[in-house]
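One protein chain is absent from this view; the other protein chains keep their places.
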Amino acid sequence: MHFHFPQKVLFKHCDPAGIVFYPRFFEMINDAVEAMFSDALRWPFEEIHPDQGVPTASISVQFKAPCRHGDQLVLAVEIKAIGTSSLTLRTRATAQDQLRFEADHTLVCVGADGRPTAWPDDMRHKITGLMEGRT
Amino acid sequence: MHFHFPQKVLFKHCDPAGIVFYPRFFEMINDAVEAMFSDALRWPFEEIHPDQGVPTASISVQFKAPCRHGDQLVLAVEIKAIGTSSLTLRTRATAQDQLRFEADHTLVCVGADGRPTAWPDDMRHKITGLMEGRT
Amino acid sequence: MHFHFPQKVLFKHCDPAGIVFYPRFFEMINDAVEAMFSDALRWPFEEIHPDQGVPTASISVQFKAPCRHGDQLVLAVEIKAIGTSSLTLRTRATAQDQLRFEADHTLVCVGADGRPTAWPDDMRHKITGLMEGRT
Partner (left out) sequence: MHFHFPQKVLFKHCDPAGIVFYPRFFEMINDAVEAMFSDALRWPFEEIHPDQGVPTASISVQFKAPCRHGDQLVLAVEIKAIGTSSLTLRTRATAQDQLRFEADHTLVCVGADGRPTAWPDDMRHKITGLMEGRT
């Protein structure tokens, strides 16, 4: 099951070469994950904080083709695995049926002290449901 | 040989959890690479463009420890390998003698059409010199 | 007539004080103007460039109340006046029926050389129509 997040490439995203300045892709990925937590898991970031957090522990991105101003990107976020306190995601962004970038990233559920903490039971249930396409 | 780029963690970098919003690390990495091209290779980005470019083809980052407002980060960029048109880098950021993140990234030299092109001879010479600690 | 642009306050917008880092408001304002040109005027920025551009010549913003993560902002862009090559806008952002900020800003239509140029006739017609509520 994938969570789809549309993101038109805007003026602010682009660099003097006319393509997306790559750090902006990480903002897009963060926005897509934030939207998934808010819209699909009903656990919006603004409610997670400040008692908990879901920082990114690692991310690996392959840029396959440049993105230009006006491109209608869609980021498809797939939950690959859930651990005690981790979440492994793969996000693939396409435009015009072409893969533009692919990201493998891992989030960690942390407490107010920044240390890893187990996913709350209800969240684990929801995330598992989303993985299995039940939600 | 490493190119060192100091970067204090500023207010703009930090999120509501009081730590660096991770897409900001990619701006720092980009700034460090831009400074290396400008200061160590004497081939500043503003001269590379628009006839050529050095976009990032892939990047993989492990976040080892959070960075907080006021931390005095130093990014050490190491050139690991040079290919016909690629450049493989490893950037390690430390503060207070602690590794905060480590990035493996690959740049590609492209022409005005965005396609990979061989590094100009003088640049290849300079990059090799920097790798070998001759500059 | 106002062009309305909804913008939820996201994690990326917020600073360690838990409120929007104010330079992010200017990205929101830019996004709102870009959306107005694209959706209301049918002259998207990606078509305006590179032959023309609509840079901001001046902007004055009063921040009336802080915006927090999760706030459902709506930016209402009003066209106040059109000159030969200028466009005077007022953007008011509200959330929960409360004014959060108010911006007075002026854009200028420029040519590829960056110099002011008269609005194309069809654009002037559309802009005037939008001002008068005909579109």
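First chain written, first letter: the chains are A, B and C, and each begins at residue 1.
Basically, contacts are C-beta pairs under 8 Å (C-beta built on N, C-alpha and C of every residue); 3 or more make two chains touch, one makes a residue touch a chain.
Predicted model, so just to flag it, every value in this text is computed and none were measured.
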Only one of B:P44, B:G83 or B:G111 touches the unshown chain, namely B:P44
Full-complex touch with the removed chain, picking from A:G18, A:P44 or A:P66, is A:G18
Those residues of chain A which, in the complete complex, touch the missing chain
11-12, 14-16, 18, 21, 23, 69
Residues in chain C touching the chain absent from view:
16-17, 19, 21-24, 26-27, 30, 49-50, 53, 55-63, 66, 114
On chain B, where is the contact patch with the chain that was removed from view?
10-12, 18, 27, 30-31, 34, 44-47, 49-50, 68-70
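We adopt the following convention: only the chains that are shown with their structure count from here on.
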Write the angle of the rotation needed to overlay chain A on chain B, where the fit uses Cα atoms and the result is rounded to the nearest 5°.
180
If you average the Cα atoms per chain, which one ends up farthest from chain B?
C
Could you name the chain whose CA centroid falls nearest to the centroid of all protein CA atoms?
A
Indicate whether more than half of the residue numbers at the chain B-chain C interface occur in both copies; give same if so and different if not.
same
Separation of mean Cα positions, chain C and chain A [Å, integer]:
28
Between chain A and chain B, the Cα-mean centres are separated in Å by 24
Averaged over CA atoms, how far is the centre of chain B from the centre of chain C? Could you give it in whole Å?
34
Of all residues in chain C, the ones touching two or more other chains
11-12, 18, 69
